[in-house]
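Heads up, one of the protein chains got dropped from this complex, but the rest are sitting where they should.
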Amino acid sequence: MASKLIAIVAGVGAGTGASVARKFAAAYPVVLLARNPENFKSLAEEINSSGGKAIGISTDVSDSKSVQNAVEIIKKEFGPDVGAAAAIFNASGGFQRKPFLELSEDSFMQSLAVSATGGFLFSQATLPFLLKGVQQKSQHPPSLIFTGATASVKSNAQMSSFSTGKWALRALSQSLAREFGPKGVHVSHAIIDGVIDISRTREWLKELGPEAKLNADGIANDYWYLHTQPVTNFTWELDLRPAVEKW
Amino acid sequence: MASKLIAIVAGVGAGTGASVARKFAAAYPVVLLARNPENFKSLAEEINSSGGKAIGISTDVSDSKSVQNAVEIIKKEFGPDVGAAAAIFNASGGFQRKPFLELSEDSFMQSLAVSATGGFLFSQATLPFLLKGVQQKSQHPPSLIFTGATASVKSNAQMSSFSTGKWALRALSQSLAREFGPKGVHVSHAIIDGVIDISRTREWLKELGPEAKLNADGIANDYWYLHTQPVTNFTWELDLRPAVEKW
Amino acid sequence: MASKLIAIVAGVGAGTGASVARKFAAAYPVVLLARNPENFKSLAEEINSSGGKAIGISTDVSDSKSVQNAVEIIKKEFGPDVGAAAAIFNASGGFQRKPFLELSEDSFMQSLAVSATGGFLFSQATLPFLLKGVQQKSQHPPSLIFTGATASVKSNAQMSSFSTGKWALRALSQSLAREFGPKGVHVSHAIIDGVIDISRTREWLKELGPEAKLNADGIANDYWYLHTQPVTNFTWELDLRPAVEKW
Partner (left out) sequence: MASKLIAIVAGVGAGTGASVARKFAAAYPVVLLARNPENFKSLAEEINSSGGKAIGISTDVSDSKSVQNAVEIIKKEFGPDVGAAAAIFNASGGFQRKPFLELSEDSFMQSLAVSATGGFLFSQATLPFLLKGVQQKSQHPPSLIFTGATASVKSNAQMSSFSTGKWALRALSQSLAREFGPKGVHVSHAIIDGVIDISRTREWLKELGPEAKLNADGIANDYWYLHTQPVTNFTWELDLRPAVEKW
C-alpha cells in the first residue's frame, strides 16, 4: 500500500458501509466514521489485522463540532497535509413511515439532520482532503460518493421524513459535481433501489429467491468502479437494483 | 363573501405572496404570515379597506412555537372549527451563491430551515384546517400550494444552499399530494422558472423586453386556477416561465 | 364570435378531443381532424347547430399527404391568411400490451407513426397558422398543446410500443416550446395520468367511486386555461390525475 492518500467512510455499520470500507481498505488507509463505536470497532480490527489500516472515529455527522473533531483526529493521525482519494457518505437518519399529521417535528428533522446537514458538513470536511488528493496526483481522481435511495427520486405517501433529506442530499451532490468536477474531484450519487442483503433483512423477500436483494459487496464494487473512472468519463449518477426488482 | 373558509398565505412580501393574497382575498378571508410585520401591514390594510378581510400574523415558519402561535391566533379570530380553502407556502430563505467551501453552516442552514423545516411546520399547521375545509364542503377542493423555483429541479454549482431546501420542499409536496389527494386536499407545486417582475428586479433583463419577467399577478391567477380544479383533475406540478426565457 | 382565428384539434373522438373541441368552439371556429369521419360528424353538427362553427376533415396525421390536404382545405375554407389561436394534438395510435418478443413490427410502429411522425407533421402544418395568429394579435398567445400520458414519463414492461411514441412526442413538445415560445407561440404538454371517464371506460374503477376517473370536460378546461396564460407566465408541462389515483 504505497499510497499516502486516505479514504474516509461515513455511516459504517452492517451492510454497505462496511463493504465499502473493506473494498477501499485494499488500496488506502481508511477512516471509519459512525456515531456508535460498536459500528466500527470490529471492522477496524478486521482491516488492521488483515494487512490494511483503519481507524474509527465516533462521529455525529449532523453535528459540526463532532465533524470538526474528526478532521482534527485525521490530521493528527495522518499528518496535516494528508490528502484523500475517496470520501463516501453512507450515513442515513432513522425515519418513520406514518401518517404525516402523526409525525413529530423531532422525527421529521432526524433524517434531514443526517442527510442534509450531515451531507453538508461531511462535504465541507472532506473536500479539502480530496482537493489535496488532486494536488498529490492520486492514481484515480479523488471521489466523493453519496449513497441515495429509491426515496431520492420518488417521494411516496408517508415517506416525507425520509425523502426530504434524500432529495436534499441528491441536490447537494449534483451541485458539488458541477462545482468540483472541473477541479478534478469526482462527485457521484448512487440510487440504491432495493433492499440490501444484510443480517437485519435476512428474512425479507425470501419468496423472490436468493437474488432479490442488493449485495453490499457488489455496491462496494460499484463505488470502486466509480472511483476508477478517469476525468474524461465521470458518472454523476447511477441506479442499482436487483434484476428481479419491480420499478 | 359567503364562505366561512379562510386562506392562509405564508411568505407575504413584495411579489408573488402579495398578489396571491389579493387574489384569494376576493373569495376568502386571508391570513397573512410573514416574519416581518412590515411585509403584511399595508397589504392587510389594503385588503380590509377594499371590502375583503385580512389579518397579518408575524410568524417565523421555521420555528414551531411561532407557527403554533399563528394557529392559536387563527382559531381565536375565526373560531376553533374554522376550515381553510387554501394554504399557500411562498416562503423562501435567503441564500448565497458562493464557492461551497466558503459557505458557513448558518448560511447553508438558512434556506433549509425555511424550505424544509418551514414547509413541514406550515403543512402540519394548515392541513387540519384544510381537512376541515373538505368536511365543510368547500366549493373548490381545499388546496395546499408550494412555490418552487428553477432550483427545485436543477442544482447548479454554488447553489446548494438554495437547492437543497427547494428539493426537500418538492419532495414534501409530492409525498403530501399522494397522501392527502385521496382525502380531498389538492397539493400542488409550482416551478417558477424565471425572474419575477417586482420592484427589486425592475432593472433586470431590460434588454429582453417588457415581457422577460414573470408577472406576480399572473402567478396568483395560476395558483387560483390550480385551486379551482375539481377532484377528478388535480395537477400536482406545473412550471411557469416567460415565453422568452432560455431553459 | 368576433375572432377570425381558428382552432385545430387532431384526434377527435369520444372523450378529450370532443370536449376540447366544444370548449374552444365557444371562442373560435374549430377544425376537427380524425381519420374516421364517424368521429367528427355528429360533433361538427352539434357545434354548428348550437351557434358555433366547425368543419371536420378526414385526416391521417401520420401521412404527410393527408395532413397537407387538410391544410389546403383549411385555407380554402377560412382564407389563405387565416391564423390559428390554438392547435391541439390529441391523437394517439393503438398499441398492444404484450411480451416484447411477440410484438410485430407493424404493431410497434403504429404508436410511433401517430405520436412521433404525426406529432411532427401536425406541428409543421399548424405552426404557420399559429405564427400568423401571433401577427394577427390573438387575444391569448396562440397555443400548441400536446396530450401526453403516464407513459410519457414512465416506460413500463410490455408498454414500449406506446411509450416510445409518447416519449418522442414529449421531446418534440419540449423542443418546440423552447424554439417557438420566444416567437410568441405557447407550446404545452399535458401528462394525463389516469383513466378518462368516457363510455368505453364506464365500468372501469367503479370500486374507487365516481371520481376515480379524469373528467374530459375538465381536461378541456385545463387546456383552455393553458391557452389563456399570458406570455409572461407560460406553462410547458402539467400533470393531471384524479385525487384518488395512486402514483
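Note that the chains are named A, B and C in the order they appear, and that numbering of residues resets to 1 at the start of each chain.
Note that in this section a residue touches a chain if its C-beta (ideal position, glycine included) is under 8 Å from a C-beta of that chain, and two chains touch if they have at least 3 such contacts.
Worth saying up front: this structure is predicted, and the values here are computed from it rather than measured.
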{"item": "Residue among C:R35, C:H140 or C:K166 touching the omitted chain", "value": "C:K166"}
{"item": "Candidates C:N48, C:S64 or C:T201 - the one touching the absent chain", "value": "C:S64"}
{"item": "Full-complex contact with the absent chain, from A:A7, A:A54, A:A149 or A:I219", "value": "A:I219"}
{"item": "Which residue of C:L127, C:I145 or C:V244 touches the chain not shown here", "value": "C:L127"}
{"item": "Residues from subunit A at the interface with the omitted partner, ascending", "value": "141, 178, 181-182, 184, 186, 197, 211, 213-215, 218-219, 221-222, 225, 229-247"}
{"item": "Touching residues (missing chain, whole complex) on subunit C", "value": "64, 99-101, 103, 105, 108-109, 112, 116-117, 120-121, 123-124, 127-128, 154-160, 163-172, 174-176, 178-180"}
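Convention: only the chains that are shown with their structure count from here on.
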{"item": "Distance between the centres, which are taken as Cα means, of subunit B and subunit A, whole angstrom", "value": "34"}
{"item": "Junction residues of subunit C - those touching two or more other chains", "value": "none"}
